[in-house]
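Of the protein chains in this complex, all but one are displayed in their positions.
Then we have chain A:
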């Protein structure tokens, strides 16, 4: 912490040839700043000033909390676990790797109809997408269409960087472990044959990701040509340029891929899979009734005690079903209100006692 003004000291400690006291007046400036007298607002947190704030917080937070809570409760959500670890589950057969491709069907019933747009998620548990080794195992330059990075991926992608002397595109553990179950939804009406529900693939990824952050490598019209010299990730069945038939949703800009590449914060997460758009105001998007979920079971999670879910959810302005925020708002509002009351009492008592104390002093 040595910050002495030694230099100054020593310089005038030994004046050179010309001696003599330089008796200059060092009168300081009389500015408000230098005299520490800048005009200032001097608030003090006393019970008196804080009391109204507590009440105001209470009065604002409780209604907000109630609003959020009600909104959250109005959201319809259904979760179907299709991991298949229970022997009774239709997907149990798919646990063994021998059955390929394995398709299983799970039936479920919606008690109430889902109004408005419905969002279809897949959820994974115990899947550490936020593991450091996993999070950094990607090459954003490659995904952004950089041709040099395409052929020479970043070292961070190890050990998913090269395969059989060819660079992997997309490289890295994240891309390699992309979720590859296929989910299909059917409404089993009164008719004998199930009606497929239209699942929209587009609009599930962030707009900026799809249009800016992720880009296919430059080149001609043929996507395969652009990925020339690369090989598919080890675990993938098909190369990246056959992810979808729609050229706008193929290669690196495939939305399923983009969604997967946004690593989740927690080991239990869900990712948007498909949109079910509302057709008309008159009919609910998903009327109450029996449905069946067709799963092409490719993605093994039982090796690491993981679970797989399919979630159908409606959305409000504040997102999916989440009672936490509403409850927290109500709780904080009430606590704050209560504290306000307590403080009021204390303040009242104290004022009396302090007055008497002042007199005795």
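The rule we apply is simple: a contact is a pair of C-beta atoms (placed from the backbone, for glycine too) under 8 Å apart; a residue touches a chain by one contact, two chains touch by 3 or more; residues count from 1.
Going forward, contacts and distances are computed from a predicted model.
Colleague: Name the absent chain by its UniProt protein name; which of "Phospholipid-transporting ATPase", "DNA-directed RNA polymerases i and iii subunit rpac1", "beta-ketoacyl-[acyl-carrier-protein] synthase III" or "Large ribosomal subunit protein uL18m" is it?
Modeller: "Phospholipid-transporting ATPase"
Colleague: Of the residues A:216, A:230 or A:336, I need the one that contacts the missing chain.
Modeller: Checking the options A:216, A:230 or A:336, the one contacting the hidden chain is A:336.
Colleague: Have a look at A:82, A:127 or A:236 and name the one touching the chain we're not showing.
Modeller: Missing-chain contact among the listed residues: A:127.
Colleague: For chain A, which residues reach the chain that was dropped from this view?
Modeller: With respect to the unshown chain, the touching residues of chain A are 1-7, 9-17, 19-21, 23, 25-30, 34-47, 50, 57, 61, 64, 68, 117, 119, 121, 123, 127-141, 144, 154, 156, 158-160, 173, 176-177, 203-206, 208-209, 212-213, 235, 259, 262-272, 275, 300, 303-305, 313, 315-322, 324-325, 328-329, 332, 335-336, 339, 343, 346-347, 350.
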